[in-house]
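With one protein chain held back, the other chains of the complex are shown just where they sit.
Let's turn to chain A:
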Amino acid sequence: MSPFLLLSLLLLSSTYPAWSGTNDAEDCCLSVTKSVIPRHIVCAYRRLTPENGCRLPAVVFTTLKGHQLCAPPDQHWVKRLIKRLDKNSSQYHNCP
C-alpha cells in the first residue's frame, strides 16, 4: 500500500464518529425505484440529500394517494417529472 493511499485512508477514516449526526435516523429512502413513475399520480416532490441526513440521495414524489415514492435523482425521467411539476404546480395536481 502506498504511503499516500494509507494517509488518505487515515484522513477519511472516521466516517462514523460515535453518536454524532450521521446516525440520527432521519426519514430516508433505502432504495430507489427502477421503474418509471406515471406522471399523473404525483402531485409534489422533494429532494433528500446527505445534507438532510440521508445516505442515499433521492427524489421523493408524493402521490395523490399520499404515498412517498423514492426515485433516483440522476435519471432522465425523474428530471423531466420534476420540471413538469415545477411548471404545473400552481395549475393542477395539487396534493390533497
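Here is the rule we go by: a contact is a pair of C-beta atoms (placed from the backbone, for glycine too) under 8 Å apart; a residue touches a chain by one contact, two chains touch by 3 or more; residues count from 1.
Rule of thumb we're sticking to: contacts and distances are computed from a predicted model.
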Among "RBR-type E3 ubiquitin transferase", "C-C chemokine receptor type 10", "ATP synthase subunit delta, mitochondrial" or "Exosome complex component RRP40", UniProt-listed name of the chain not shown: "C-C chemokine receptor type 10"
Footprint left on chain A by the chain that the document does not show: 9-33, 35, 37-38, 40-41, 50-53, 55, 60, 64, 67-70
